[in-house]
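Inspection log for the structure reproduced underneath, given as structure tokens.
With one protein chain removed, the remaining protein chains of the complex are shown where they sit.
Up next is chain A:
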Amino acid sequence: MEENEDVPKDFIKLKSEKLSVDEVSELVVSPYCGAVSLFIGTTRNNFEGKKVIHLEYEAYTSMAETEIKKICRDVRQKWPSVKHIAVHHRLGVVPITEASVIIAVSSPHRAESLEAVMYCINTLKASVPIWKKEIYEDEYSWKENKECFWANSEK
């Protein structure tokens, strides 16, 4: 056991290629864990009756990675038994139905990884500097997460 403790690791990647659920879930598998919990955010084909053609993501990449690292740090404080955390976010054009974000967390038992995955996606939506543009047939709009506290403020 001593020679292979499977030290907890964070895997963070922002990339313009298609995301792979298999790749992300395999990153967090551990012989010490009985649970891998996954969240997959996918792109919808409609918004308020408008047909969405595709989506485009951009990021403040260096800061986004830093903010995701902070989320991982928080997760380890809240759920110390969590083993590995993987967060992959896609950038650039994302066709409808493809994944824009995949989060995987492993833990010895399921409760911690399930709670941690929900915390990761909720906090990512509130604090990580990434932007989504929805492209419709003849217009587009920049989306705003309801978790973003400076959106829609109309002070």
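Operating definition for what follows: a residue touches a chain if its C-beta (ideal position, glycine included) is under 8 Å from a C-beta of that chain, and two chains touch if they have at least 3 such contacts; residues count from 1.
Simple rule for what comes next: contacts and distances are computed from a predicted model.
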Protein that the absent chain corresponds to, by UniProt name, given "Transcription factor", "Trafficking protein particle complex subunit", "Molybdopterin synthase sulfur carrier subunit" or "Conserved oligomeric Golgi complex subunit 6": "Molybdopterin synthase sulfur carrier subunit"
Residue among A:21, A:63 or A:111 that touches the chain left out of view: A:63
Positions on chain A contacted by the hidden chain, ascending: 41, 57-60, 62-64, 66, 89, 100-101, 121, 124-133, 142-145, 148, 150-155
